[in-house]
Structures are given as structure tokens and as C-alpha cells.
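Heads up, one of the protein chains got dropped from this complex, but the rest are sitting where they should.
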Amino acid sequence: MIPLSWYLLLSAALFCVGLYGVLARRNAIAILMGVELMLNAVNINLIAFWRYLTPDRSVGLVWATFVLTVAAAEAAVGLALIISVYRSRDSVIAEELDTLKN
Amino acid sequence: MNILDLLKSLLSLSLGDFIRRNFGTGPGTELLIDLGGVVILSTFCLLIVIFLIWLTRKIVARMQDRIGPNRVGGRFGLLQTVADVMKLLSKEVIHPAGADWVAFNAAPLLIVISALLMWAVMPFAPGVIGVNLNIGVFYILAISSASVMVILLAGWGSNNKYALLGAFRAVAQMVSYEVPMILALLVPIILASTMSTEGIIAAQTLPFILFAPVSALIFFVSSLAETGRTPFDLLEAESEIVAGFHIEYSGMKFGMFFLAEFLNTLFMSGLVVTLYLGGYRFFGLENWVSADGYPYGRLIGLAAFFAKTFLLYFIYDWIRGTLPRVRVDQILNFNWKFLVPLSLALVFFVAIVDKLIPPGTNVVVRMTIHLLLNILIAAVALELLRRRGRQNRLAMSAGGGSGGVEAVAGHGGGHDDHGHDGPQPIEDVPDVLDTPLGAREPVVIPVH
Partner (left out) sequence: MSQQIIFFILAAITLTSAVVVVTIRNLFHAALALMVSFLGVAGVYVLLEAPFLGMAQLLVYIGAISILIIFAIMMTRRLMQTNESPFNAQAVGALIGAGLALAILFIVIIRFYPMAPGDGFGQSAMVVDPATLQSSVARMGRSFVSAEAYVLPFEVASVLLLAALVGSIVIAWPHRGEEDNQ
């Protein structure tokens, strides 16, 4: 009923929106939100392929679960880093955190 | 379309089958049945709260040695809640300055939505269930975890420091108590080998509370904290933080929070009944199908379900009328230092023992083995608490001369007497001023 390509297009669109968010936003937390969007897009892709190619095996589900897990861990650590950086530099704008430059 | 057929279907709660018999089984009739089910379930949920609020007020009043509402609607004040609803509807809707209007207005909606969504998998009678998901219990967990977000919305959207603080505390409490709740929920899932609520009821030839009473207790206590009931209701206590995260809400918006709390409590009672007390089971009578094919046993199942649920709701209100509030750091200490290790150990051992029991054994034998395991775990936990309490008591009586702490096996310990007799230099204060579970008692250094 629903062709596989529709899911893949949805996943591609979500990925590119997240990509734009990562590249174009100033606030570090907004960048992290873009990363979460990209990870969700990847998960949609995985589950769509699982359903359409191998619904009798558990590879797709397992992989998507691991992506979910790693995304959660990475969000936690990333936000902790952002909070810590804010404490010492009083800013979360990614452009202003340039002490390693030159 | 026989009117007698319709009446019998209504009485035996098989209206869906009646519609299918008379209108065929196309997608249109299925949609009609689903929509009708949604309407009936939502209406039931919203109306039962009216009864529940009255019931709570009467029960708590009697426990506090007074009468409760007795003017509106006859001697028993039956229409008191209706009067309250009309009062709430007629109040001025205050919109605080600087409130984030998206968050402020979305929070009451979302909290009622999430409270209603959970009812979709509650089995009322055999075959009378919103949707028989095969991951029913997991669905409930997901919805209750998503509803934590709404409290943060309410607290932030009010643009009020007390609301924000109350929201932080509420989120901390709810997120912390999800851990033992999930772990305690794993035990009936392991025992029944399915996550579906109907499947768990079907697997309870003997109610699971006999198999795993410790798990039932842990789940009950965590659900007290999840729904924000006494003794964990620091979040909304008027004497503590002035109504917590819903300070700024007036009128029907506050009514929505109120509604969601009662709905959540009733749902948790229903869930405990489903998981541990056998749901709608009543010695097999709920499966009775009469000679002309109408399952009248469903009515018996419905009555049994409601009897058990309201009994449990009475226990929730009993606790509310009896126990005092627990302080917020004691709440979190109790969770992380007692409930989480206990429930982890419980899941671990129940899984191992259940795997070791050969699959064909008699259910009574299985129940006895699990019951013994639970008693063993409870005894070990109590013994550990007792030893720790004795340690603390000895340290305290050796250190400061203040009264000993009752080594109670429970949360928070007793309240130590504040202060020491006479002025003492700070160096004499003993290191171990903890109650058995680590909550620090405030040390009052008398100022001369």
C-alpha cells in the first residue's frame, strides 16, 4: 500500500532538515537538536528497510534499538558538556567557543 | 434488528458483535465500532472522576473524624462535585504576565490526554478492552513517562519561580520512581511471559500477588509516587510549596490537573488489580456464555473488576488519610537507596528461579516456590536495614547523647530530636547523623 520509497524520502527529508540545523544554528543546544533529528531519520530508514526486506528476522529492530540507545547516551553526555562549558565560559554560542583557534 | 437482541447484547457487553451481526464486517463497521468504543471509554473516564472526587472527600473526611460534603444533593452530598465543576467553570481565567502561552495552555490539555490514553489497554471484562496490544504494559510505561514532560511545561509556562521549583521537584520524583516501577512491573511480565494485559490476566490462575508480594508492594509504592499521592505529595501540598506546578492555573485549567490526578490514581488501581489481583477473574464465572450465545459472564467480570479496583482505590485514600508527608530528599533517598536495589535483586532472582522451575509443574507448587523466594528477599532486606539502623543508633548515642533513632525498617527513619543538649563545639558532632537510609537530618547548632 505504501511504497518503500515514501518512507525513504521522509527519512531523507528529515535528515536534511537536521543537517541544516547542525550547520546553521548558533546555539550549541540547537545543534544537538539537529543531531537528534538526523538520528531519528536514520532510524526511520532502518525500520523501513526491516519491514520491507526482512520482517522475519530481528536485525533491523536490533540495530534501530542500538541507535536509540547510543543517541540517548550521546545526548546525555553532550548536554553535560554544554552545561559545563556554560559554567566556565558563560556562553553556549558555538561561534564564541574558539579558544583553540590559531 | 431485533430489539431483544439489542437488549441482550447490551446486557452482556457484546455490542460490537451485535453491530457486526447486523451490518456486516466491512471496514466501515470496524471504524464505527472503534469510534463508539473510544467515545464510551472517554465518557466513562470523565464521568467516573465525578464519583471519585466525592468518594475521596467522604473517605478522607471519615478518617479525619468529620462528615464531608453533606449538603448538595441530599444527605450524602452526591452532587458536590457537580457544584465544584460549575464553580470552576465560572471562575475568571487568569493569564499571568509573561507566561509562555504555548506551554501554559498546552499543559492542561496534554495531561488529560495522556491520562486518557492509558485507559486504552485496561481490560474491563473478557473481550471488553480498548485495544489488545501485545505490548500493553510497555505502552502504559511509555505514556506515563511521556506525561512527565507535561509537568515541566506547566511549571515553565507559568513564569513563576515557585511553579518552576515545584515542577523540577515533581519531575525529579516522577522520573526517579519510574525505575523501581518498571523493574517491579517486569516480575508479572516474567511470570506470565507476555506484556499484554489480557495475557497477564489469562495467566493468573492464582493471582500474582501470591507469587510476588514484594513486587506488588514495590509497584504500589512507586505508583503512589508517580501519581503524586500522599505520602509523596510534597509537590502539591498547599502548606509546602503553595500548590506546586499548578499555582498559576485557575478555573477549568486547574480542573484539568485535578481530573488527571484522579484519573491516574484510578488507572493505577486498575493496573495493580490487573497485574496482581487477577483483573476481572472471578473463579471462572466471567467466562459464562448463556445458552443462546450471549456472554453474560462479562457482566460478572466487569463487576468483579470494579469491586477490586474500588477496593484498591479505597486503600489509596486510606493511605492518604493516614500517613504524613515525606520530605523531598527523603523521598529520593528512599527510592535510590532502597527501592532500586531491592527491585533489581527481585527481578534478578525471580528470573533465575522462574527459569529453573521445569515448565510442567503444578501452579500451586510454582506459587509456593516464588512466595518463598519473595519472603527470603524481604527478610534479607529487612535484616540489612535493621543492622544499618542499629549501626546508626549506636553511633549517634555514642556521639552526641541525643536520643536514639528507632531502627524502623521503612523509609526515612524517624525524626531525630533536633539539636543536642547544651552548647557543643562543632567538632563533637558525629559523622554519622544519617537515618538508616541516608537522609541527612538537619543539625541545629544552638546559637547563644
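The first chain written gets the first letter, and so on, giving A and B; residue counts start at 1 in each chain.
Note that in this section a residue touches a chain if its C-beta (ideal position, glycine included) is under 8 Å from a C-beta of that chain, and two chains touch if they have at least 3 such contacts.
Quantities reported herein were computed from a predicted structural model and do not represent experimental measurements.
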Given B:Ala142, B:Leu285 or B:Ala398, the one touching the chain that is not displayed = B:Ala142
Ask   = Where does subunit A touch the missing chain, residue by residue?
value = 1-10, 12-21, 23-27, 29-30, 32-34, 36-37, 40, 43-44, 47-48, 50-53, 55-58, 61-62, 64-66, 68-77, 79-84, 86-87, 90-92, 94-95
Request  = Go through subunit B and note every residue touching the omitted chain.
outcome  = 27, 100, 102-103, 106, 133-135, 138-139, 141-143, 145-146, 148-149, 152-153, 156, 164, 171, 175, 178, 195
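Keep this in mind: only the chains that are shown with their structure count from here on.
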Remark   = Between subunit A and subunit B, the Cα-mean centres are separated in Å by 34
